[in-house]
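One structure follows; several queries about it will come next.
Shown here: the complex without one of its protein chains, the others still in place.
We just call them A and B in the order they show up, numbering each chain from 1.
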Amino acid sequence: MKVLVAVKRVIDYNVKVRVKPDNSDVDLANVKMALNPFCEIAVEEAVRLKESGAASEVVVVSIGPKACQEQIRTALALGADRGIQIETEELPESLNVAKLLAKVVEEEQPGLVILGKQSIDADNNQTGQMLGALLNRPQGTFASEVKIDGDSVNVTREVDGGLQTLNLKLPAIVTTDLRLNEPRYAKLPDIMKAKRKPLDVKTPADLGVELKNHTRLLKVSAPAERQAGIRVASVDELIDKLKNEAKVL
Amino acid sequence: MAILIIAEHDNSTLKSATLNTVTAACQMGDELHLLVAGEGCAAVAEAAASVAGVSKVLLADNAAYGRQLAENLSLLIAELGKDYSHVVAPATTTGKNVMPRVAALLDVGQISDIIAVEAADTFQRPIYAGNAIATVQSLDSIKVITVRGTAFDAAASTGSSASVDSVSPAHDAGTSAFVSEEMAKSDRPELTAASVVVSGGRGLGNGENFALLESLADKLGGAVGASRAAVDAGFVPNDMQVGQTGKIVAPDIYFAVGISGAIQHLAGMKDSKVIVAINKDEEAPIFQVADYSLVADLFEAVPELESKL
């Protein structure tokens, strides 16, 4: 079984984002970029499937400007076998990403597609599910455990209030949650080897997908800062305020 | 055109997240229809019919929807949704699971996790883990939206008497099946999901004193957290840490007890609805962000608070 992993280049999770003074977007100039943490978990899961013999090949795909090849190389260093970059000038919206990935899936025919549940920049949490709908395949989102069982896969999902396990017929889509695994560190020789692993570059036109905007970004602003409230003189006053003013008790 | 709202429920009760979503939907248009899709969920439809602002309830009662499987539910919602201007669901794990499939089936984008409605087609939503707020306009004819419940008040659960119409289509994609579930049974809720969080800092002095916070949390049905300073001092384990390098929480009430309020801690709790700070140091930075500040010895104030609640 082939496993396809989709990864995204995003701002490093350690970096505090800063909204541009003109409110047009956040400032990403010269900030550290990295593999989206959920995507890193997806790569790790795919590589573990290969190491366990459940998967035969791990193909990693990323969409965006040339710089995203860096993240594909990171995934290759972590153990993926080959990469595909779909070159676009900007980062397309989720539905466009899903359509591009659907075409790659048609070409590659993977048994399992693993994606991060969301990227830590746009926080949309959409692409995996959209891909599932476009391909009419089942999905196991927010996965904390993935077990291949013959021609199906059992996925344990982190849902509000607990865990839910589903059985999905393969081929299927899985999106990762944080507790699925702890990704390994890349080793130096693997980073060097990754530079020589195959990486194909395609365009949306090659795949026959026309990108279309579904939204327009009007403004990006910094969240409102909290203001100091009031001083209460006693516990009684505090309880009164919580009950009658804030109405949270 | 009307707005279709997807009800969150467990086949027996309507979940409160639905009510917050109704409030958000009210700001997008006037005519609100509520879809209750499940199995043996007539009681939910009945409850839904009385939610203020709802003019019609659609009931899809079928085994295929019993477990809210996204593959099946999305087919139903997409089919119904074609005739609506907006399809709206709570941004719960169920809504997040289903709605992007709906959007893809309708060939439209989705706007996730909105926190404000600026116009029928324009919304605010947090990006970068809430460190920036994007204002986004939808260009699609059908707007598929998920709503962050804590950003909207709950609509009244009574006051309306909408009609309940059964809808027939039964979609079973046949590709996924429910196996099991394991709901958290802990007496205390999980930190990131709790509606009340009581957190302690270095001011607690040692790990034993966290018992004070635990009993207050128990009384309020809340969880106990800690600042990094308290974790670094060895008072409590690291999985209780709230902050930049710990967990991010946004409960209805956050009690910061004996916490100075370094920015690294604020990063983990600033989205709480109400922040209460109890600290004996009048200058503690936590007071600059707290809604209610009590300058007091926590060893007296916390037991008093607990006894009087």
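In the analysis below, contacts are C-beta pairs under 8 Å (C-beta built on N, C-alpha and C of every residue); 3 or more make two chains touch, one makes a residue touch a chain.
Quick note on the criterion: contacts and distances are computed from a predicted model.
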What does the UniProt entry say the missing chain is called, choosing from "Electron transfer flavoprotein-ubiquinone oxidoreductase", "ATP synthase subunit b", "ABC transporter ATP-binding protein" or "Phenylacetate-CoA oxygenase subunit PaaI"?
"Electron transfer flavoprotein-ubiquinone oxidoreductase"
Chains still shown that are in contact with the chain withheld from the display:
A, B
Option touching the unshown chain, where B:11, B:137, B:215 or B:264 are the choices
B:264
Write down which of A:30, A:52 or A:227 is the residue touching the left-out chain.
A:30
Which parts of chain B face the unshown chain closely enough to count as touching?
202, 205, 232-233, 238, 244-245, 262-264, 267, 285
Provide the residue numbers of chain A that touch the chain removed from this figure.
12, 14-16, 18, 21, 29-32, 34, 182-185, 187-189, 191-192
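As a convention for this text, only the chains that are shown with their structure count from here on.
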Averaging only over C-alpha atoms, locate the centres of chain A and chain B and give their separation in whole Å.
21
Touching residues on chain B, where the partner in the complex is chain A:
69-71, 74, 92-94, 96-105, 107-113, 122, 125-140, 173-184, 193, 220, 252-253, 270, 273-276, 287-296, 301, 304-305, 308-309
Which part of chain A faces chain B closely enough to touch in the complex?
11, 16-17, 19, 26, 93-95, 98, 120-134, 136-142, 154, 157-169, 172, 213-223, 226-232, 234-236, 238-239, 241-242, 246, 248-249
